[in-house]
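Have a look at this one before I ask anything.
Missing here is one protein chain; the remaining ones are kept as they sit in the complex.
Lettered A, B and C in written order, each chain numbered from 1.
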Amino acid sequence: MYLTEEPLDITALLASVQSAERGGVACFLGTVRNHHQGREVVRLEYSAYAPMVEVECARIVAESQARWDVKVALQHRIGRLEIGDAAVAVAAASAHRDEAFLACRHVIEELKLRVPIWKREYYADGTVEWVEAGKRVSGEEGKQEAVSAGASDSSRRPAARIHAVPE
Amino acid sequence: MYLTEEPLDITALLASVQSAERGGVACFLGTVRNHHQGREVVRLEYSAYAPMVEVECARIVAESQARWDVKVALQHRIGRLEIGDAAVAVAAASAHRDEAFLACRHVIEELKLRVPIWKREYYADGTVEWVEAGKRVSGEEGKQEAVSAGASDSSRRPAARIHAVPE
Amino acid sequence: MPVTAPFPITVRVLLFASYADTLGFDSVELSFDPPATVGDALDRLRSLPGGERLPPKPLCAVNLTHVRSGTLLSGGDELAILPPLAGG
Partner (left out) sequence: MPVTAPFPITVRVLLFASYADTLGFDSVELSFDPPATVGDALDRLRSLPGGERLPPKPLCAVNLTHVRSGTLLSGGDELAILPPLAGG
């Protein structure tokens, strides 16, 4: 399982790729920051299209292991996360550290591009917003693929889309 | 202290660089392999010019933190290590994962080039040899800087330099 | 030879995150006369309240695989409309 609601266990992830043949292990940890675009974040909530996360992560792992002489592991946490919590962890072990670094970097980049996970930020001012590839979803700031790009009548776009806290 | 005789504590190293502002942590772990150039290794012994290790590691950390917006930590273990034990660990945390990866990679490369640490491999056949940047020190295989390059009288070079186990 | 009338196909459409908020639901079954593409399903969604705010080319997946909007749908497909991803 690539998705978990439990705190990520980095030691276990590292152990899962290490072996006596693979002496170099590169890893990456993405943790929850306390700020985003100048606003104070108090916590996050990650949600996912879980079955596709499993399939897409398995593809990324298989592609990386075919491309480099590595063993790769990754995990992404969903649900409620606090500041400093690890949201994602990637580990890549190889006999050659160059390949370990390349594979580790590749996996985190592909994960961000391909794996269906979404993040909702809870701000200190009480508002809550979906975050989309580094942008908040709001009427004027959304990029092409963000909600709101379809309508040309700007009166239909709220200045900022405030989402309710989920049930 | 960058040198330790104790097992490396990866979790503590990661925690030492993480913060609420730095969401991306890249790390590298170098562990003891069970083979080297086709020979079975049973364990290693690392030794060091300890005062210079401390100074040189501090320089590498300072240089990396000046060059990128990162916090860096590293540790190298010395003494007797078994197969699978972590010999070196590097962690670099940044608000930007690109910088975390670059700094982490830089630190491990610089460490290998600059930090005075040596490794002696103990083989399954009972022999023991110093390892120098991926080469064993032996009469015919040593590279330019290895012991033995000075003498032109090949009769003075042992076919393979077998070192005694240290006291 | 007589032309057989196409049998309508039904696909399940899943919406996530901001798109589910925008449309007000996270799952719906839509029926189409084949051939129907992912783009056709998107057009149908755009005709629903809030659907006009979907972007021109959202990320889409059919049966857990990323697809382009020209991809043909088959009966029983699971079509997911994916807001910009924010994992990691």
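To be clear about the criterion, contacts are C-beta pairs under 8 Å (C-beta built on N, C-alpha and C of every residue); 3 or more make two chains touch, one makes a residue touch a chain.
A quick note: this is a predicted structure, and the numbers were derived from the prediction, not measured.
Colleague: Over the full complex, note down every shown chain the hidden chain is touching.
Modeller: B
Colleague: Given the full complex, what residues of subunit B touch the hidden partner chain?
Modeller: Residues in contact with the chain left out: 30, 46-49, 51-52, 55-56, 76, 87-88, 108, 111-120, 130-133, 135, 137, 143-151, 156-157, 161, 163.
One rule holds in what follows: only the chains that are shown with their structure count from here on.
Colleague: Could you grab the centroid distance between subunit A and subunit C? Build each centroid from C-alpha atoms only and quote it in angstrom.
Modeller: 24
Colleague: Round to the nearest whole Å and give the separation of the Cα centres of subunit B and subunit C.
Modeller: 54
Colleague: Could you list which residues of subunit A touch at least two other chains?
Modeller: Counting only residues that touch two or more other chains, subunit A contributes 30, 108.
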